[in-house]
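Each chain you see keeps its place in the complex, though not every chain is here.
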Amino acid sequence: MSAIRSFAALVAAKLVAFATAPKRFVVTVQRAIYDLRTGKRTPWDVAKSVLMTLFGLAMVLVLLFPLFWIFAASLAEGTRLFTTSGIFPDPSTYNLGAYRWVIFESDFFFVDGDWGYPQLVLGGSGGLVSFRWAGTETGPGAVFNSLYIVSVTLAAGFGMIVPAAYAFSRRKFVGRKRILYGYVLFTQIGAGLSIATLVALYSLFSSYGLTNNLFVLGLFYAASAIPFNTWLLKTYMDNIPVSYEEAAMVDGASFFDTIREVILPLTKPGLAVVLIFVWLAGWNEFIIAQTLLRPENYPLSVELYNIATEGRFSTPWTRFAAFANLFALPVAIVYFAAQRSVEDGLSFGGMEG
Amino acid sequence: MARVTLDTLRKEFDRGTIVAVDDLDLEIDDGEFVTVVGPSGCGKTTTLRMVAGLEEPTSGTVSFDDEDITEVHAKERPVAMVFQNYALYPHKTVRQNMAFGLKMSTDMTTEERHERVREMAEMMGIEDLLDDKPDELSGGQKQRVALGRAIAREPEVFLFDEPLSNLDAKLRTEMRAEIQKLQKEFGVTAMYVTHDQEEAMTMGDRLAILNDGELQQVGAPTEVYQNPVNEFVAGFIGSPSMNFLDVDVETDGTTATIRNEDAGFELSLSPEYVRGNDLRNGRYTLGIRPENIVLDESPNGEGNLRSTVEVVEPIGSDNYVHLTVTEDFLARSPADVKPEAGDEVGVSFAEEDIHLFDPETGEDVFLTDEEIAAAVA
Amino acid sequence: ISTGGSGGDGSDGSDGGDAGGTATLWTDLSDGEDEAMSAYIDEYESESGDTIDKNEPGGELDQQLETAIPSGEGPDSWIWAHDWIGRFAVREEPPFLYDASDDVDASLDVFTETAQEAVQFDGALHGLPFASETVALFYNEDMVDEPPETLDDMISTMDEFHNPENGEYGLSYPVTNPYFVSGFIQAYGGDIFDTESLENDLDSEACKRGMDALERVSDYVPADPGYESQIVAFADGAAPFAINGPWEIANLSEEIENLGVTTLPTIDGNNPRTYSGIQTFYFSAMLSDADQSTVDAATGLAEWYTTNEEIIQTNAEEQGYIPVLSSVVEDGNLSEDVRAFAQQVDHGVPIPTHPNMNAVWTPLTEALTRVFNGNQESGPALDQAASEIRENQ
Amino acid sequence: MASSQLDVGGGGLSRLRSALPFSGHDWGLLLVIPGVILFSSFMLYPIVYLFYISLTDATFAGSVIGGGAELIGLANYAQLLRDPQFWSSMSTTWLFVAVSLVVKVFVAVGIALLLNHARVVGKRYMRAAVIVPLGFPGIFTITVWRGMFSDARFGVFNTVLGRYNEFMSALSAPQVLLFDVPIGFLSGRWEAFFAYVTTEVWLAYPFMVIIIVSALQDVPESLHEAAMVDGAGWLQRFRTVTLPAIKGPVLFASILTAATSFQQFLIPWVFNRGGPARQNELIIVYGYREAISFNEFGLSAAILIVAIAFVGLFMLVAVRYGGLAEGVGEQ
């Protein structure tokens, strides 16, 4: 609960920082002008800053060009990606129809965009208090499946990654080196090779009757995220001095107190990074999800892919783009909130020679 | 509140290739303040860590009040420790840092804890910093928080690992007095590690000198200063440190002449210093403290030897006079004795001020075996 | 939130109880088609008492089937063009298709001849057909006064407009896609795949002449042979012609005010023999082990749908489906667009169903690409493709 | 400095261990085991299974699941080694990995340096923005890039080049500075390769930038100052201070992204199925196509097993010689 509250606070702080950015920028400019007038900075000095900033901006624009382009496409009329008359579609045709479609007609939030709301049911079949969707005939849509998968992936992933990383970093046990080595070797196998192992996976799942099971799929993503993230977090923990734990011990803290009060808070940046990577492991994957799941359980990634292949030979681009933009939104929010931590957490100080 | 006894305590690292602490016997009385000194890497920290329960001894025992606690886990020991690197929890405020130990080891309510923390902070002069995080503090402030955190718990045994090394001279002097006052006030037993021998001398009821994992001497500061049992202790204790000179001794059993041809040094010992010691003919190392050297500035000043002045450093109350007798031969003279660099001066020592060390064992030949044995008990 | 759990109840819908059976049907239809299909299924369910569990697995339907059927989780029926029949029919361990000869009551004679052939393989009936499709010529009436009869006519019109520097083109045509270009290659009577000899005939003189004709029009398309890059030229009004299928009618008529459709122009007097696909209800091997009620549900739906004149007629009007139900075809009550496509189907041939056909697509696509990119002359390209195909079989 | 910290951690490990409340020596293993089990059952098992398939004559996916395949030993591998397409595919894949890696490193280092530069105002925001591609699924961004690389004159890049040509012509620049539009990005072998590399770089740079930025932020300012006082100019400072500091992280990121590039499937598949004419068929596309288009499932499995073996080997070498596993070997 407090985690949610602190996350909310973090997001709020980020938003405030974001909202006040223009103001701060204006102040920066005013100061530069003031400094110029009073001769504290030479014009050349200011010009260098301006040029570098412009250069940086230009680079950002170039790098993000594909995204602008597709964003413009998501606002256009019709379904085509191209126009023969220029790069961007005619701005006079811009509209939010595609987004409206995603929200109110696609399966993004609710099947066929038939919105409902959660309702508590007392004394239902599933125990004392259960919970169902009211106001919708078709039921919750892909985003709920995605969130469910991601929650399973995050819960299972964190449940296994964090203790293992701690053990690798702080404990000595048989096979430690071998397992860690194995993990390092496997950090990159899996992601790309899911295509390769697809059939094997399918037969594995189906022989245990585990196809079309969101929970198991969530576990699968967690499994694929384990090697890289365990290793990443272990590297991070290695850089936390042991003396904090010792201090806690001398202070009379038990092992679990130490974990709760000292280890976890200090590992926060590392955890933020792992959060992002584990999240992405479950959020973006669609090939395996599509093979293992039936349509009523499709997550957003599969829905997105299905939009791409919806037409016989072509893609309804405006919808595809709008869907993708909404799809990327949660990741973007998580990333913005955790940016500082991510940049800290990936600090591989220990890797320099 | 507890008598700490270390019995043939030993710690090896890396499968015995490194002996960090070598069969150490030490008893610290209830309420006593013992400082532990020695050069870097001599095992001071390791010893302290074994007392705290952070390191398991290879052999030997640690007892509090005759109760063997070697196997007791760190969190169960009534010990507080100030770490060499502070080890403040970076994510907690100063207040939380100081309250953490209380929370873990006492039943105090939150209010009581905060009250106690406030008191401690006031005593340490850091009450304004209670809501800051450790990285916002300067080195000195951090060290004071670490001290406060340890003291707040009112443990039975205090362990300090170089707690003042990062403070500037003035603050250090203040904090020394503060620590001593608190320790006496609470009557807590304390072990205090430092590599600064002056600090060790001024603070400790007794001084334990370690070298290479072995205990060299334990005793009251003045005792250790005046009667070092061996060359190592003699050289380590005292600042600036004792001057050493290789000498040849010629003795007939009642009198002896000590001589160093190169330096032109000669000194005769009176019978009372020769008798009863097993001083033989041969080579010894003579030790003399800078402040026991008397300089004669007059052009043909007399002394046990004559030497040229290399550099004179004024330090306010006195002058340090560097002489060419050996490399780093230093005399400390009153402010009014201030020869110029290049002057030749007479240098003399009194026979009661000199020490003679056996060049092999390093032991002081003027001490009896019993005295030497007693020095480490 | 609990949206997870074990999800749908799979294909074994026979839990007894009511009289009707339950069958699963997989589809991959566009939005409009899908809506119509759902409505018909509802209608069928209320008429028959059967339950049809229609799913849209998305992605590549054949890939889904490849894994689902062997593991026993496939659908009882699916809808796709007939060209997978041969490929799936030869599968034995495990089998993919079900021979419904004994379960289908209606006579196949109600369908056109090509359609009848298309759904059978080695004497077994693996599905029922309901529509065919092929490519024909779209033209923009604002740019073209009179639809061209011959290739030369068409080329002279294209010459008028083609000017890539100004963003104007002669034709929109995915010229490296064998399905789209089959009409040209086979125009002189050559066969891409000879259903008699079960061999490709690409290196025949006839095919090579067809290929030359294709090369003549290829000069008038945008440089990117990709489908989406091609169609946009026509859709933006930057090209007078497009060669494409009935599925584009809906979109294009929104974009082009006066859209015309006609058969492909004759080439040296020959009608281009385009490949046609026949939309089919497949009967999956899942039915072999299923309850009879399920079999009845699956075949019942197919039969009802494919032989229902009203449905077929409506589909032709609303979806641009070209009927294969003889009665409707003969009735002649079709829109002009659909009639043009139907006519083109008449000129063309169904895609061969033989499994060896599978080996044809990739080498031919590559040959077409090489020629289009100017990396190879058309003759050698076809020779190479032919020998590659033979090698792969 | 950092690795001395690591030593402290390492030395402390044994000390801490002996002080923990558990005497069981291998207590830590318990924490690791669940992850290992989950990982092995979901990731290792399929690979073993795939290896089994590679020893059979399976022709399509179903023949494996349905049990219609028979063991034929290493025949698939033998066939594979004889297939010239395999070798061409392998070499194209390595070339792709190498070229995209080099470009990636330069691009990412450039971006990171610029967005860490003291003179750039608002660099935090720029850094956040530049990372955005990470959030979109590959299938989406790759399809978008496919569109941008259209061979048609109205394709995005061809349009841009066309405008550039107009601009240059207006300046009456010499002919050599102009491009011959439209460029067939997907229809020429090297043009397509260029398109792959560009897209791959775009996909991978955010990860690298994050890592390099955090490495750059770890470089103590005083090192730059020391070099300045030592009389070093900008380039020399870059060489002696910046470069060594980011070398480790860049190597780390390079190894990881190289391994991912090796397994790149979507780019060639979406762009032109590894074309033109299978010339750019990266190894996974090759394996996938064997399975899907030619119904050679056993052979396809063999290809993929070889690919996995290569990635494994690559990681092993990289880990050994790249110091990637620092902290694994010690203790």
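The letters A, B, C and D name the chains in turn, as written, and every chain counts its residues from 1.
One rule holds for everything that comes next: a contact is a pair of C-beta atoms (placed from the backbone, for glycine too) under 8 Å apart; a residue touches a chain by one contact, two chains touch by 3 or more.
Everything quoted here is computed from the prediction, not taken from an experiment.
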Original post:
How many of each chain type make up the complete complex?
Top reply: A x1, B x2, C x1, D x1
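Heads up, the rule we're going with is that only the chains that are shown with their structure count from here on.
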**OP:** Specify the chain most distant from chain D by Cα centroid.
**Re:** B
Original post:
At what distance in angstrom does the C-alpha mean of chain D lie from that of chain C?
Top reply: 39
Original post:
So what's the Cα centroid distance for chain B and chain D, whole Å?
Top reply: 58
**OP:** Quick one: which residues in chain B touch 2 or more of the other chains?
**Re:** 53-54, 73-74
Subject >> Where chain C touches two or more other chains at once, by residue number >> reply: 63, 67, 71, 167, 228-229, 232-233
Subject >> Touching residues (chain side chain B, partner chain A) in the complex >> reply: 52-54, 73-77, 79-81, 83, 85, 87-92, 100-101, 104-105, 149, 153
Original post:
Any idea which chain A residues touch chain D in the complex?
Top reply: 21, 25, 28, 48-49, 52-53, 55-57, 59-60, 63-64, 66-67, 69-70, 81-87, 156, 159-161, 163-164, 166-177, 179-181, 183-193, 195-197, 199-204, 206, 219-220, 222-224, 226-227, 230, 234-235, 238-243, 245-246, 249, 254-255, 280, 283-284, 286, 301, 304-305, 308, 315, 320, 324, 327-328, 331-332, 335-336, 339, 342-353
Subject >> Footprint of chain D on chain C - complex, ascending >> reply: 63, 66-67, 69-71, 91-94, 96, 164-165, 167, 222-226, 228-229, 232-233, 358-359, 361-362, 366, 369-370, 372-373, 375, 392
